[in-house]
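As you look at this complex, bear in mind that one protein chain is not there, while each of the others sits in place.
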Amino acid sequence: MMEEFEVVIEKEVKLNKPILIEGLPGLGLVGKIAVEHIVKELKAEKLATMYSVYFPPQVVIQEDGTVRLMKNEFYYWKSGKKSQRDLLFIIGDTQGSSPESHYKLCNKILDVAEMYNSDMVYTLGGFGVGHMVKKPKVFGAVTHKTLLRPLKQVGVSFEKTGGGIIGAAGLLLGLGKLRDMKGVCLMGETHGQIIDARSAKAVIDVIGKILKVDIDTKELDKRAKETEKALKRVQKLEKQRMSVESFPMESESPSYIR
Amino acid sequence: MMEEFEVVIEKEVKLNKPILIEGLPGLGLVGKIAVEHIVKELKAEKLATMYSVYFPPQVVIQEDGTVRLMKNEFYYWKSGKKSQRDLLFIIGDTQGSSPESHYKLCNKILDVAEMYNSDMVYTLGGFGVGHMVKKPKVFGAVTHKTLLRPLKQVGVSFEKTGGGIIGAAGLLLGLGKLRDMKGVCLMGETHGQIIDARSAKAVIDVIGKILKVDIDTKELDKRAKETEKALKRVQKLEKQRMSVESFPMESESPSYIR
Amino acid sequence: MMEEFEVVIEKEVKLNKPILIEGLPGLGLVGKIAVEHIVKELKAEKLATMYSVYFPPQVVIQEDGTVRLMKNEFYYWKSGKKSQRDLLFIIGDTQGSSPESHYKLCNKILDVAEMYNSDMVYTLGGFGVGHMVKKPKVFGAVTHKTLLRPLKQVGVSFEKTGGGIIGAAGLLLGLGKLRDMKGVCLMGETHGQIIDARSAKAVIDVIGKILKVDIDTKELDKRAKETEKALKRVQKLEKQRMSVESFPMESESPSYIR
Partner (left out) sequence: MMEEFEVVIEKEVKLNKPILIEGLPGLGLVGKIAVEHIVKELKAEKLATMYSVYFPPQVVIQEDGTVRLMKNEFYYWKSGKKSQRDLLFIIGDTQGSSPESHYKLCNKILDVAEMYNSDMVYTLGGFGVGHMVKKPKVFGAVTHKTLLRPLKQVGVSFEKTGGGIIGAAGLLLGLGKLRDMKGVCLMGETHGQIIDARSAKAVIDVIGKILKVDIDTKELDKRAKETEKALKRVQKLEKQRMSVESFPMESESPSYIR
């Protein structure tokens, strides 16, 4: 990988003006949980893997003892109907780190989406309210006013304005608009500090209605529990972590250690 | 947007050696309030919008539910008289973030100004004194000594030397001088921690006299109050902010969460 | 040095599909101690020196009063047998600093390795457990499952999965895999905060068996003690360090100090 990004296309497919759906890690992991669930339920297939020098400089040790780089992944789903657009998903371990890299990553994602003639993006995320929410609302934001009405019809709230959307969920809309792409951000109300499957479910329900795709959420609670368990395991592993961190330089010495 | 900056020219105009006037956010928002007020009062028109990977990686949700990227904007005003130079304004949400980006942003602004044959820049800002000021003075700094006399005649004080001017208000002068542009910085005395319309008024009065442009400030107080209200609303919203922040990577796990 | 990296090749040699072995500074200095010991024992020869703008901006004052830049070094060892692959070592003062520079440094190391037709990399490091370990295990991670069996046969443990490997020890595997290189990471169980020759010995024993190279470790304890002494000396010197740090700018003044 010699450049800022490396996109490895794993399958040659033609897509029917796919809608890009983003679920990178963010507040409450709402978007990540939601989009990864949709990918599973629709049995979406892997399209491409993206690596970047802007991702954390580390590998993950997988169950089978092999390692993999930090990555983002594109998945696709073919509707099978001419009248219904295909879907293109972007999920992954991480967003960019620095402000610049956020912009660059999102532009790269949009470059790939445009290669498949996508002209529409949905970004999914959490809307932090700082307390537990029993019945999470779904808040929205759009690139063009014409997109508002159908969203309101399925219950998306637009009462929260004046704030900002940080990271990919916001930039994919803002940068997409500069490329004449339309975009919708759907944010599930969530605590903010806690992984929130309930909020993810609310977002899935809305996007399912909008896209007219039936997404079963029976497995979601189970998966959320597995997620929690997995995360606890990570926190425990953290201490004995296989990290190989950089040391401060040491002195030149008469010994062989430099 | 593939480059560091993207300048979208929205209107083709020819300008008569326009004077560039900068009012980006800074101390007490004095420059921002002043220049945005002048733009309103003169009914200056939008010329171009500038986006940058150096701006915060986020979008703002506007009143109507649509989002927009962080931006800087150029406005222009035609004097209508051959004998009076036109004006070119640069205002916006933000300055650069890193030291380098401050330099790069200012050079980009000067590039655009030079496209319109501008050879003179006024930067407006606040001069922080750490306490409330009833009758704010206006302090000045210039690129060339020949600029001093007319400024002193309209009451600009040059008693404060030995300090620095950080950001666009300073760099546009310093970098402009390298391009043979002349420049003046006008700084209204201000508390520093508080948004200060009174200081903005002092600066507007001075620049109005210098440029021989009549700028009504009746609306300024009203607008400053609206500004205060708007900012309080933001502070309240801040907590329930629609932020989608980047999470640390999680572990590979038997579940679908990666 | 005008570029990001400068590689000074010090000797022209042809190598027989060498195996790259990395021992840059990391947890407990396990990898660094181990690989530098192997280099000494095998009387490996210097191949190249690498400098980088991503290394700390300083020089070291050596015993003889001369200075040298921070560096990484390539050493090589010729097996002398057609049936046995040569070895290529990368050791040095430091890894990259920023996330990006970690990626860039590792790609540069792999570029050099590929110049010599290397298609296999071993990275050596420490596996921090937060307490002293009497009989350190060696944990492993690989790029391809086919690499597991021979490692298990020499006692490498693969019980620790789900964690990450930060820095060169991980990235050389991950980035190497993208280039169709195979890779193995060997991590000696170690405290994490303490320089650990015992853990280095465990790793040396394993890699000696794998590579079928006999590496004497009699000198290791002695060297480890020298290392400790040298490091204490550094810590003492630290206070009276010959550092020439950057000052904040001062004011323009009537004196000659600017």
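For clarity, chains are labelled A, B and C in written order, and residue numbers in each chain start from 1.
Please note the rule applied: contacts are C-beta pairs under 8 Å (C-beta built on N, C-alpha and C of every residue); 3 or more make two chains touch, one makes a residue touch a chain.
These numbers come from a predicted model, not from an experiment.
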item	value
Options B:V7, B:V112 or B:C185, residue touching the unrepresented chain	B:C185
Contacting the left-out chain in the complete assembly, out of C:V13, C:L69 or C:V133	C:L69
Chain C, residues in touch with the chain not shown (by the definition above)	1-2, 6, 8, 51, 53-69, 97, 230, 233-234, 237-247, 249-258
Touch list for chain B against the chain that is not drawn	25-27, 29, 31-33, 36-37, 40, 56, 58, 60-63, 68, 70, 91-97, 99-100, 102-104, 107, 123, 125-130, 139-145, 148, 158, 160-171, 173-175, 177-178, 183, 185, 187, 223, 226-227, 229-231, 233-234, 237
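The rule we apply is simple: only the chains that are shown with their structure count from here on.
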item	value
Numbering shared by both copies at the chain C-chain A contact, with half separating same from different	different
Rounded Å distance between chain B and chain C, as computed from the means of their C-alpha atoms	49
Contacts with 2+ other chains: residues of chain C	161-164
